[in-house]
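Removed: one protein chain of the complex. Kept in place: all other protein chains.
Here is chain A:
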């Protein structure tokens, strides 16, 4: 299997467009997933009876094949970017919800009691004490969800919008490996870059964890 380098140099602008579209779909899904999973995680953390239901429900969503999720959304949102983003969001929810609940669980009860004793109201405790302390675990979830979403965008190629995934269909139909190799390599590089960027974000957002590690 040889790579046709001239094909790659002729298609640089196409590859750039596909990469950007790929990244946009994945990032939108993670952002949407965060917006949905944060309030749900707070509910699951505070209301114990709902916890098992919410986590169990998200686990069942995870078992549906991604191709089927995209196809099932077709009657709702058609052959559009919306379908891709909703489908991917469903997958990010599983990871984001579980990690956010675990992050909130990991905050020591004493810390919350101290905040309460100082007269901090529950909402403020959540925003200024619990969520920041849960951030390392939440960010671990965001990293997994982002990498997973980037890899899954290609599946949306079956509904005509798969970013770099279109290269797989193209290569498959023409029996031409170069676009497939380019697609796999670019997806991996994109995931690697996004993961590194998130590590940097976490480093900036959680200065207190650095001191502990160096000690």
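The rule we apply is simple: a contact is a pair of C-beta atoms (placed from the backbone, for glycine too) under 8 Å apart; a residue touches a chain by one contact, two chains touch by 3 or more; residues count from 1.
The definition used in the following text is that contacts and distances are computed from a predicted model.
Student: Which name from "ABC transporter permease", "Cytochrome oxidase subunit I profile domain-containing protein", "Na(+)/H(+) antiporter subunit C" or "Nitrogen fixation protein FixI" does UniProt give the chain that's left off?
Tutor: So the chain that does not appear here would be "ABC transporter permease", according to UniProt.
Student: Where the complex has a chain not shown, which of A:47, A:127 or A:192 is the residue touching it?
Tutor: Touches the omitted chain: A:192.
Student: Which chain A residues would touch the chain omitted from the figure, given the whole complex?
Tutor: 1, 60, 62-69, 71-72, 74-75, 143-144, 147-148, 150-152, 154-155, 157-158, 164-165, 167-168, 171-172, 175-177, 180-181, 183-184, 187-188, 191-192, 195
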